[in-house]
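The structure under discussion appears below in the form of structure tokens.
Every protein chain of the complex appears in place save one, which is left out.
The chains carry the letters A and B, assigned in the order they are written, with residues numbered from 1 in each.
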Amino acid sequence: MENQIRALEQKIEQLSKHIGILEDIHAIRRLQHIYGYYIDKCLYEETVELFSENCEVRFMGGIFKGKAGARRLYIERFQKNFTNGVNGAVYGFLLDHPQLQDVVDVAPDGRTAKARFRSLMQAGRHELAEGETRQWWEGGIYENEYVKEDGIWKFKVLNYRPLWHADFAKGWAHTPPNLYQMFSETYPENPLGPDELIKPTPVLWPETDVVPFHYPHPVTGEIWGK
Amino acid sequence: MENQIRALEQKIEQLSKHIGILEDIHAIRRLQHIYGYYIDKCLYEETVELFSENCEVRFMGGIFKGKAGARRLYIERFQKNFTNGVNGAVYGFLLDHPQLQDVVDVAPDGRTAKARFRSLMQAGRHELAEGETRQWWEGGIYENEYVKEDGIWKFKVLNYRPLWHADFAKGWAHTPPNLYQMFSETYPENPLGPDELIKPTPVLWPETDVVPFHYPHPVTGEIWGK
Partner (left out) sequence: MENQIRALEQKIEQLSKHIGILEDIHAIRRLQHIYGYYIDKCLYEETVELFSENCEVRFMGGIFKGKAGARRLYIERFQKNFTNGVNGAVYGFLLDHPQLQDVVDVAPDGRTAKARFRSLMQAGRHELAEGETRQWWEGGIYENEYVKEDGIWKFKVLNYRPLWHADFAKGWAHTPPNLYQMFSETYPENPLGPDELIKPTPVLWPETDVVPFHYPHPVTGEIWGK
């Protein structure tokens, strides 16, 4: 009978781990979706608090390091450029940033995780708002890393690769090459620049590449890039 | 040995609750996604059956109460306006209403839940169909409540906030302010109106605000609006 009890204990321990992984998957999807809702509304203070102290934000060819780097990007750059220093939605500025198509994979020890998401953004400034009237679509891929600290999942690496932009009137078939410049100068030379540059420099549409998949092929097990 | 067994029973009871919450999350996502597929196809009879008797539907500044209110909105208003009284898809009418980016939170007792979703709608009437030719994009947020009755999850409060509309040709940078009127008169004075008006009246693009988050910040725990 002691053996039976020991077997039950082991079985329960095993189930408990499976449940933990499922809960982690939900927590990570929830984190990423909540992030998207904050970005929609230019809630950059709330956004920065989603990151671990030792985080990285990868964006437009640059790596912003630690929470100081994240603040430089979200608060000093985006908040200044998009909402004139306001933390939150302003009149006539749209930045809807849906978070879609999760592939979340938690490490066996349940302490870190990787996930792929995508976005299909609607952005622009209304003709009645102050500033340049613009409107565009944007498609992009996230390949992120997460860390669980004191039971709470946070962003460890937020790696966003905008893949294409399309002016609302003209569309993606007519996007000028090199519409946006990747970062080429680091902080502090560029006071709002990244701490490091990504090499090789990511490409933009109409150039294409594959943002590497963090997961092996689910049937063949083949690892991407091998 | 009795102690060991009692400990196992307690552990199993605890795991069982965790599994129940995970199953509830899936059931609620499933309900909301199924709702979206019915709305796509103007299946308003099927839609109304997703609601609890004591439901509310919040839409365009009005609160429609109970299943009678839901029928007034979906059957008497939408079905008449969109499909000429038909329950189901009609020639040349598009109302694709994707359900995206769930943040589902189940109450500890497993009997009620709240969830945020978003939609990015493609709508309009084809030039070959009877009626006015139109085509537009729409972005909106759901902040809903759900109730489990006899083991089945239903809508308790469906709260849809359309945030912006964009004519297909002109885009969101050129949407006229006050393109749509919020409800200003209740039922029965307005025979297809809501039972109550939402105060303050919700705004429409190019005005912006934040549809309150039902959840606290996932890292700081700060409650929205406090």
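Before moving on, here are some points about what is shown:
Throughout what follows, a contact is a pair of C-beta atoms (placed from the backbone, for glycine too) under 8 Å apart; a residue touches a chain by one contact, two chains touch by 3 or more.
Note that the structure is a prediction, hence the values are computed from the model and not measured.
Only one of the listed residues, B:19, B:60, B:182 or B:210, touches the absent chain: B:19. Contact with the undisplayed chain is limited, among B:99, B:175 or B:208, to B:99. Touching the omitted chain from chain A are residues 1, 4-5, 8, 11-12, 15, 18-19, 22, 25, 100-103, 116, 118, 120, 137, 139, 163-164, 166, 171-175, 177, 205-210, 213, 215, 217-220. The chain not shown here touches chain B at positions 1-2, 5, 8-9, 12, 15-16, 19, 22-23, 26, 29-31, 33-34, 36-37, 41, 43, 46, 49-50, 88-94, 96, 98-100, 120, 122, 124-129, 133-135, 152-154, 168-169.
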